[in-house]
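The complex is shown incomplete by one protein chain, all other protein chains being positioned as in the whole.
What follows is chain A.
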Amino acid sequence: MSNFKAMIVAIGLLITPFAALSEIVVVVHPSTGFDSMSADDVSRLFLGKTKKFPNGTAAVPLNQDAGTAARDQFNEQVCKKSASQYKAYWSKLVFTGKGTPPKDAGDSNNVKSLVASNPNMIGYIDGSLVDGSVKVVYTLE
């Protein structure tokens, strides 16, 4: 019996990191007046094409740090850009004063606690970290 338990725990330990990597969710503050966003809505915010949520309130997108797996996956799937293309896209706007890229805000934990404390913020985090402090508005496939 104890062997069986140990086995379950071991399998759990093995699976968890993969499960955590495979699901990235886009989160906002629980008080926001909407429950879901389309990939296009999210992408427009992170590419600086709009500065407002679909309901008209001001939005502040937060990136995870460059090089994190979550950021690469988010860029590829939501913004449809590789890390290099994303960088090139923003360099077209930064050097003209026509835009400022989302701030790099650390990892999933950092982003989660920032979003949890500010109704204007939006970020993407590891799905396994979701609790009552944030609201999921979009789940990456």
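In this section, contacts are C-beta pairs under 8 Å (C-beta built on N, C-alpha and C of every residue); 3 or more make two chains touch, one makes a residue touch a chain; residues count from 1.
Methods note: contacts and distances are computed from a predicted model.
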| item | value |
| --- | --- |
| Chain excluded from display, named as in UniProt, from "Heme exporter protein B", "MoxR-like ATPase", "Hydantoinase" or "Porin domain-containing protein" | "Porin domain-containing protein" |
| Selected from A:Y86, A:Y124 or A:Y138 as touching the chain missing from the view | A:Y86 |
| Residue ranges of chain A at the interface with the undisplayed chain | 49, 51-52, 58, 66, 80-88, 91-92, 94-98, 100 |
